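One protein chain omitted, others in place.
Chain naming follows the written order as A, B and C, and within any one chain the residues start at number 1.
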Amino acid sequence: MTTIDLNSDLGESFGVYKLGNDDEMLGVVTSANVACGFHAGDPLVMHHTFETAKANGVAVGAHPSLMDFWGFGRRRIVGEDPKDIEKILVYQIGAALAVGEAVGHPVTHVKTHGVLGTMANEDPELATAIVRAIKSVGRDLIYIVMPLGENERAGDRAGLRMAREIYADRTYQDNGNLSSRKEPGSVIHDPAQAADRVVRMVTEGEIVSTSGKRMKVAMDTICVHGDTPGAVEAARLIKARLQEAGVTLRPFSEVV
Amino acid sequence: MTTIDLNSDLGESFGVYKLGNDDEMLGVVTSANVACGFHAGDPLVMHHTFETAKANGVAVGAHPSLMDFWGFGRRRIVGEDPKDIEKILVYQIGAALAVGEAVGHPVTHVKTHGVLGTMANEDPELATAIVRAIKSVGRDLIYIVMPLGENERAGDRAGLRMAREIYADRTYQDNGNLSSRKEPGSVIHDPAQAADRVVRMVTEGEIVSTSGKRMKVAMDTICVHGDTPGAVEAARLIKARLQEAGVTLRPFSEVV
Amino acid sequence: MTTIDLNSDLGESFGVYKLGNDDEMLGVVTSANVACGFHAGDPLVMHHTFETAKANGVAVGAHPSLMDFWGFGRRRIVGEDPKDIEKILVYQIGAALAVGEAVGHPVTHVKTHGVLGTMANEDPELATAIVRAIKSVGRDLIYIVMPLGENERAGDRAGLRMAREIYADRTYQDNGNLSSRKEPGSVIHDPAQAADRVVRMVTEGEIVSTSGKRMKVAMDTICVHGDTPGAVEAARLIKARLQEAGVTLRPFSEVV
Partner (left out) sequence: MTTIDLNSDLGESFGVYKLGNDDEMLGVVTSANVACGFHAGDPLVMHHTFETAKANGVAVGAHPSLMDFWGFGRRRIVGEDPKDIEKILVYQIGAALAVGEAVGHPVTHVKTHGVLGTMANEDPELATAIVRAIKSVGRDLIYIVMPLGENERAGDRAGLRMAREIYADRTYQDNGNLSSRKEPGSVIHDPAQAADRVVRMVTEGEIVSTSGKRMKVAMDTICVHGDTPGAVEAARLIKARLQEAGVTLRPFSEVV
């Protein structure tokens, strides 16, 4: 029986600013990656997101970023020392761990946000710094990675527990990285099309690049976006189609 | 034999901005309260401060603040919900705990920064929220408080381990709170005078208000400031005078 | 023939965060107060708001705030020197003036945001500092004030051009200040009720406090909120009702 997790990047509101429909999304997904205040989120939003996740039986993870609130962690910032980025991640993961303690819903995993994961997926030194950050906070945290890149290799070398992730609404390059958001067609806006893709990827155990390259990969979780209009409906559709195809939805933290 | 701790608020630099002479100060004090990024400090500065403290055998604590970088945590911000402030503190303490894990020098204590402690010392609801924040992160952290105020009472009610603090270079009001920095004479600039005061307070076990009121209080630690010119020399003088008077200097985390 | 202006606080989005429906609101109001980046807004949002206002023939003003992004300029911050606040306002108004130059749609007015206006309305020294800031940037800017408070008095003393403002959806205290948002009933959520109030206030030239006190005041502009669900429809209704009552809508900058 195939089991898979549905994860979403949540907790990205800040002060008066609302982003996404987290409360509904937490009724659909099985894992939530919660922003830690560096690209989005704040301590109050984190707290609320953890509490709502707990009430819904949704596993929670830290979703740290480069220090770039203005750019929502999507600006490619060149030349920072990986050792400095490591410290920035330790801080954010620690903040999330404490929120988990306070709420009584411990953090199970870490997923990097935005350009950081993309940059690290092509840079072994940066990928290793991220892995060191996760290990150094001293808990048995699971690391969500895209298969086939430097992040997975760095996690493997360090013996980290990992969850391999595929994207429902993004296309792939031949190296397993996502196509740039700026490339036309790289974001799949039609939920039915995204759901079809996901069911095929999960049941066949393969991702397919835009050039048609088929890559057999491990898959533990599917990323669905939470901050676009129609995100909740799209996630519900993907979930329903997976269940129709006989796939069980469950937090990866209970599996990997 | 009298034992006492010398603590200082450190790690208040940010990016290119340097504040205080932490590296030297960490050769003098026995405990350091490290800024957590909300009134001052950043993840890199925190890391460096923890590492230097470890090398010097100095105990480290989290030094969280209201969210007020522009005002250095000294602006009195009215009307915030204590429950929100609690969440803001959980975040900061968690960040500090993780830095301690990463560096291999665990956090032993918490001390609130700036106006937050002053406000809480007169507001039982806020004082209780701070205590809840400290307890909820799930470690046996010691809480540094000024004796005689709501902070101490809230800690007592919750059964927190506490360290009672006196100030070397500040004068007291009759309620045990510090006199406002804006009041003339409230900051003692002459190190010899501050050292005399400290030795007298420690050996007599009393603080004396500006009006002459004598208050018998428990004392576990002395706060010396780190961000003024001559701060290191002043701290050294206080330490020397205490040692001459037969007092042993030692982190309160090994004592209380 | 009675003439009045309809103003709204706009340009409060930031980066990826959207607040309000500015593009539609700018099809309804006759003046826009644009956030300057200190409580909300950013240079890109300002630019877009100015351009859209220009395309709609809507007058634009600077809407400066205390330095409090986290609190959206609504936190009461006590003890800041009015001279410092003056400098903070000069900066923000200057930024807005330059955006107006760049877009070819010059700033006509200034309205303070959030708690700043409320605090100044009861503090002559702060009210005077705001007036100095407006005068010192060296243009013939109009100052939007609530009638009857220290702000109007300070503007009068300085000989500033002023526009007197009433609120469509807020209730009044006996001193002419708004009731606190925290007080039940202080925000009128029913658009029809708000529209009725406005028509009555405008045609009778009076505001009425929650205790029933009637105050005859000058009125040049009506503030309608832009950041609540249904805000655009509410503004349209108020506009329609005023026009039905024979009132002409026009930017106050063409009148006062």
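The criterion applied here is as follows: a residue touches a chain if its C-beta (ideal position, glycine included) is under 8 Å from a C-beta of that chain, and two chains touch if they have at least 3 such contacts.
Quick caveat: nothing in here was measured; it's all calculated off a predicted structure.
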Name every displayed chain that the left-out chain is in contact with. A, B, C
Which of B:G15, B:G159, B:P184 or B:G246 contacts the chain that the document leaves out: B:G15
Missing-chain contact, candidates C:I77, C:M119 or C:A133, resolves to C:A133
Of C:A35, C:V60 or C:I88, which sits in contact with the chain we cannot see? C:I88
Applying the definition given at the start, please give the residues of subunit C touching the unseen chain. 37, 43-44, 46-47, 84, 87-88, 90-99, 101-102, 133, 136-138
By the contact criterion defined above, which parts of subunit B meet the unshown chain? Give residue numbers in ascending order. 14-17, 19, 40, 42, 69-72, 227
Touching the absent chain: which residues on subunit A qualify? 67, 70-71, 75-80
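Everything below uses one rule, namely that only the chains that are shown with their structure count from here on.
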How many angstrom lie between the centres of subunit A and subunit C, each centre taken as the mean Cα position? 42
Rounded to the nearest whole Å, what is the centre-to-centre distance of subunit B and subunit C, using the mean of the C-alpha atoms as each centre? 43
Multi-partner residues in subunit B (2 or more other chains touched) are none
